[in-house]
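The next block holds one structure in the form of structure tokens; read it before the comments.
Only one protein chain is missing; all other protein chains are in place.
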Amino acid sequence: MEITLSSADAAFQSDVRSFIEAALPGDIKSKVELGQHLEKDDYVRWHKILHTKGWAAPAWPVEYGGTDWTPLQRHLFEEELARASTPRLMPFGLSMVAPVIMAFGDAAQKQHFLPRILSCEDWWCQGYSEPGAGSDLASLTTKAVPDGTDYIVSGAKTWTTLAQYADMIFCLVRTSSEGKPQTGISFLLIDMHSPGITVRPIRTMDGGYEVNDVFFDEVRVPQANRVGEENKGWTYAKFLLGHERTGIAAIGRSKQELRQLKVIAAAEAAGDGSLAEDGAFAGKMADLEIDILALESLVLKIVADEAAGRTPGAEASILKIRGTEIQQRLSELALEAIGYYANPYIAEAQEAGWNEPPVGPEYAATVAPHYFNWRKASIYGGTNEIQKNIIAKMVLGL
Amino acid sequence: MEITLSSADAAFQSDVRSFIEAALPGDIKSKVELGQHLEKDDYVRWHKILHTKGWAAPAWPVEYGGTDWTPLQRHLFEEELARASTPRLMPFGLSMVAPVIMAFGDAAQKQHFLPRILSCEDWWCQGYSEPGAGSDLASLTTKAVPDGTDYIVSGAKTWTTLAQYADMIFCLVRTSSEGKPQTGISFLLIDMHSPGITVRPIRTMDGGYEVNDVFFDEVRVPQANRVGEENKGWTYAKFLLGHERTGIAAIGRSKQELRQLKVIAAAEAAGDGSLAEDGAFAGKMADLEIDILALESLVLKIVADEAAGRTPGAEASILKIRGTEIQQRLSELALEAIGYYANPYIAEAQEAGWNEPPVGPEYAATVAPHYFNWRKASIYGGTNEIQKNIIAKMVLGL
Amino acid sequence: MEFTLSDEQVLFQESVESFTAKQYDADKRRALSESEDGFSRAHWAHFAELGWLGLGIEEAHGGLGGTALDMAVLMEGFGRALVLEPYLSSMVMGGGALELAASEKQKSALLPALGGGALLLAFAFAEPRARYDLAKVATIAEKCGGGYLLRGHKSVVLHAASADKIIVSARTAGGVGDKAGISLFLLERAAPGVNLQSYPTVDGGRAAEVVLDEAVVTEYDLLGQEGQAHAIIEAVIDRAIIAVCAEAIGIMQTLIEMTRAYLDNRKQFGIPIGKFQVLQHQLVDMYMAHELSKALTYRAAAAIASAESAARARAVSAAKVQIGKAGSLVGQQAIQLHGGMGMTDELPLGQYFKRLTMIETLFGNTDHHRRRFAALPET
Partner (left out) sequence: MEFTLSDEQVLFQESVESFTAKQYDADKRRALSESEDGFSRAHWAHFAELGWLGLGIEEAHGGLGGTALDMAVLMEGFGRALVLEPYLSSMVMGGGALELAASEKQKSALLPALGGGALLLAFAFAEPRARYDLAKVATIAEKCGGGYLLRGHKSVVLHAASADKIIVSARTAGGVGDKAGISLFLLERAAPGVNLQSYPTVDGGRAAEVVLDEAVVTEYDLLGQEGQAHAIIEAVIDRAIIAVCAEAIGIMQTLIEMTRAYLDNRKQFGIPIGKFQVLQHQLVDMYMAHELSKALTYRAAAAIASAESAARARAVSAAKVQIGKAGSLVGQQAIQLHGGMGMTDELPLGQYFKRLTMIETLFGNTDHHRRRFAALPET
């Protein structure tokens, strides 16, 4: 069930595909295909290649360096990126803080930060969650106290993805303790190289270091780095959450992973044939493929609605829930597929350039860690339970 | 995975099996096997046969006409009843109101009611739920106002199973509106032939008439028919609920229905063989069979705990939840098995003695109505959601 | 992106809903369902006037043309109100078979009457031992003089008794299970040797066992090429699947609305039960299942015109699997969330549930279509 495209869109798709094929460095492609750990330089190199082509931020307005692509074209672009095994473009700058700066930032902020995000000169991270706060974001306690033209920021953030690479962090901080918890929050842009900031990597159960605690010990931040009004940060944060759209469904990635799963299933022996021919396993793959098709159909419908000027509602929560369920299921079936070879854990085998003989098939080395790591998908960014609460309230009015 | 029995228990089992085989009237057996509607007389006849043998109420104390069987023997007896396609023994008298009367009734009540329950001279029904109250039992409004040595009862009960056959009903009624809702409730035994009682059958979506509304219009009930103290009825009702034990898992019935499902699957064509040989369907049957084995294991463990004098806790809720899930799944797989022949609905074909040529296989006629009817299993007697609330509170302390 | 509705289709949708809202309250529907035909011929005539019966019939034969998407819109509307009229059997299957297999001469003779509401068709393709395999045709058409003699048993033929003609699949060559050798014939329902045992269906419709005991057809009653009907039947059934998937979408939406209203209104322990988080999440699951099903069904409806039959089959089977799983979830949860009320025949709820349940049994269930999907190559 390929998407039927107009000839213009088909030509667009073909251009994108050719460009990516030619431009993606082979070493990066190989790491992504094998599920190996990417280094900061891998992400940055790829981002800069797209930037040079003018494709780093297709969804941005043209005036800031975006494109005039239609929503469908943007969707096709995302799909091609995934199909070609490119590294994720980190969303923290491009699709999280940038829209907030565009909507609520002042001229100086726009002029300074947006080009640096576009070119990946700054690596951004997100300072929302706090130890002990979890999904109850509004109960945050990291404090910003005015001091001359600065704030003094103290407190701690946690689950901060790739903070170890970051040059900048956008933070929700408490600037007032009056009224409802939501009303005393401001939105600050903080230089990660400021004195008083400590980053402590959190080892996750898959053995990786992807998330961090970030501690703020009397960190001095210019008030000029506050976006919008003081104590209005909650509004900007909600805008940001509402801004995340169809990308959250990760259709392109899931389709690519399904292709990889089929490769594994075809390679694994089962009975007299391959696992791909095993009725029970083939049935599970079919269910998953149909789930992906259904979710993709919903994404395409939303994309079409957007193109027709209809604003999507709380569908983003559906996309988040189903998208993460699908991703987790993909990782689960891959785990199932490799049988006993899920057991070996050779940390070095997850890094590029490891030269020892592999244990089991080459594709098996990262499967179990990937499965463990992806349990996060239904937790981070608002647990799937929270997403269902949102749908119950916003859509169903319960 | 047969239950391994001691030689005494094996002999017991064999005695029970032989007796039932010889004693069960063929016309009744055939109706049960084909899932046809049973009439009142069918239930009563079978009950009286068991009563004559002294086996109508094995769980009752010997002094009231019960047996001295062990919990395991009682379990085996239940299983043999199911295995032989006997009609259910109605629980309303035998295992619901009788234990309450034994525990809290006065001498006159015991002497009058218990023998009539044992012999099936009175058919009982249960008056708990009210229109608009559902699982929130304590909010009931049917009123009993003292008048001399009587009460005058007015109100309505609903979902009353087989009230159309009943001679007696045990009711929760409101005798006081002071304090918490639970504190003003009394437990009354009411003659269904009393003036002022109207029974209105409720047609359920399977087309059957199994449940009823029962209306009370100034019905005169002797206060002598109140069990225990006035306004203490809630205590007796809770006792009754706690008294329901392992029978609720309906293991014997489920095993019998699984056997029938296997017969259907072996008879249905699929591909080049039978549906029983179809990998996907066989897998679902295996899952269900394993579910039954697991639940049976839990029942046997509880039975052994009882025999060892350990009182079971809220396990009854697990048995209710899993037991009904299994029953519903059985009915769902049977529906799936018969394919297109789920569609014909010939009401008369569900009655014994229907002589027209069958549409499709004989076993198909009652499958869809049975599926629809069994949706009730997870609703009546406290929905499965309520059961989970009970486990969360009573067992997990949440 | 052709699977989102055009403005015209949205208008069409509204007109369907406005008709059914007036004509299909629960009592009227029940009365119709208990009538002899099980539906209203007056409604059928009205459908013809509204042009609904002209959908899918070429303009040359008095129809309005239109796409599978239009048909899906209509069926979704019918699902919203549980419409009883035999649109699926007579138009989607009967009309579909004519469109795909009939000669111009046959079309000229039949389509105007079909689109005008004067002709009702039934489609007899299933057999007792075939389960969902369309090639398992054991009914025999034996050549005899200038025609054929039909012998066999067609099972659960929807709305056969009210049809004027029944389109029957029968084997002119090969053995049971062979795709080659199956032919389609146009049979007078009232012809000698055509024996109907008609009965109501669980969902309030009608069907019949059709036993053919030397029923005679002429060579002019052959639809399409002799022995080549398997692909036609498959294409017709694929359309029928899209039709019932769209109908299921409408049914699910109604069930969800009913359940939402019930959760809002029904109070227990002093608050609306819709305040209980577990029940909220159950309704959310139903809502999500419906949204996903709807998107996929409309996409499959758009794909049905695809020239490549494997692409069509993949899309159709994907939709049937999705609808099968969603339908079971939505139907069962709707009953559960209504508690005891869900079990009564007093609410229309149960009727919706029963129809949704039966859709799973039609044209191949979830297992069947999962397997068909898995066996088809990606396009």
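Order of writing sets the labels: A, B and C. Residues in every chain begin at 1.
Just so it is clear, a residue touches a chain if its C-beta (ideal position, glycine included) is under 8 Å from a C-beta of that chain, and two chains touch if they have at least 3 such contacts.
Model, not experiment: these values are computed from the prediction.
Of the chains displayed, those contacted by the omitted chain across the entire assembly are A, B, C.
If you put the hidden chain back, the residue from A:Q126, A:T142 or A:T158 that touches it is A:T158. If you put the hidden chain back, the residue from A:V62, A:V145 or A:M205 that touches it is A:M205.
Residue positions on chain C in contact with the hidden chain: 276-278, 281, in rising order. Residues of chain A that touch the chain left out of view are 129, 133-136, 139, 158-159, 202-205, 207, 211, 268-271, 275, 278, 280-281, 332, 335-336, 339-346, 357, 359-360, 368-369, 371-372, 375-376, 378-380, 383-385, 388. Listed by residue number, the positions of chain B touching the unshown chain are 1-4, 72, 279, 282-283, 285-287, 289-290, 293-295, 297-298, 300-301, 303-305, 308, 315, 318, 321-322, 385, 388-389, 391-392, 395-398.
Just so we're on the same page, only the chains that are shown with their structure count from here on.
Set against the C-alpha centre of chain B, every other chain centre is closer than that of A. In this assembly, the C-alpha centroid of chain A lies 53 Å from the C-alpha centroid of chain B.
Note on chain placement: the centre of chain A and the centre of chain C lie 43 Å apart, centres being C-alpha means.
Shown for chain B are the residues in touch with two or more other chains, namely 280. The set of chain C residues that touch two or more partner chains comprises 370-371.
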